[in-house]
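Apart from one protein chain that is not included, each protein chain of the complex appears where it belongs.
Here is subunit A:
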Amino acid sequence: MTALLTLRGLAVGRRLGPTDLALAAGEFVGLVGPNGAGKTTLLRAALGLLPAAGHSSIAALPITARPRHVAYLAQERELVWPIAVEELVALGWRANPDHRGDGMAQARALSQRLGLAAFARRQVPGLSGGERARVLLARALAQGAPLLLADEPCAALDPAQSIRTAKLLRARADAGDAVLATMHDLPLAARYCTRMIVLDQGEIRADGPPGTVLTQELCREVFGVAVLRHGAGWTIAELEDEA
């Protein structure tokens, strides 16, 4: 299967140890780990946004060629200028050198498909944190790149929107794209991701299907929580000795 992202020995000082990773088309990978584990550092280094040792297939590309291959949803959600939702989404379309035109029609269609129509004509700085997060995700998707690196795409979203977003990312993967998303909601990641990577103190502790990655021992050791599986769903609970 074609690898859309390859990392070989990618390392960033003390924040990220030498990391090998290959991401293929059709995968929705949930990158999980406690705060400070190095999740964002890994994404940023993979994109070439940080000085890093080792190799990243994306960072190795010329800057102008990257939008064709990868879209990025950053953690930063602040927007200073009074830009309307559809206009912002269209910026994503225009970033891809293969796209022609101003992208307004595509942005409108995508906004409707993602349920942003209710506030599509409003200006982004006036939206709530959750609405803004959805608009920025739409901007990244509008780029039409086969690989999406998303830093906490479900942050600030209510439970229903979190599920919709996870399903949307899974649908992208099922359609042949690849998604690498940092996530904190373990049950949500386990439910929708095709693969999970647990990062702790800058090192990959586990990598594989959610069912094999989220073991009791690992969750206790890395996250300090108990994880319970029931059917297709998961819940997390306090450790018994702390209860």
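For the reader, a short list of remarks on this structure follows.
Heads up, the rule we're going with is that contacts are C-beta pairs under 8 Å (C-beta built on N, C-alpha and C of every residue); 3 or more make two chains touch, one makes a residue touch a chain; residues count from 1.
Everything below uses one rule, namely that contacts and distances are computed from a predicted model.
Only one chain is not pictured, and the protein name UniProt records for it, out of "Iron complex transport system permease protein", "4-hydroxyacetophenone monooxygenase", "Na+/H+ antiporter subunit D" or "Lipid II isoglutaminyl synthase (glutamine-hydrolyzing) subunit MurT", is "Iron complex transport system permease protein".
Among A:25, A:49 or A:163, the one in contact with the hidden chain is A:49. Summary of contacts with the chain left out: across A:57, A:143 or A:182, the touching residue is A:143. Touching the chain that is not shown, out of A:5, A:23, A:52 or A:71: A:71 (per the contact rule at the top). If you put the missing chain back, the residues of subunit A touching it would be 44, 47-49, 63-67, 70-72, 74, 76, 78-84, 87-88, 91-92, 94-95, 97, 123, 136, 139, 143, 149.
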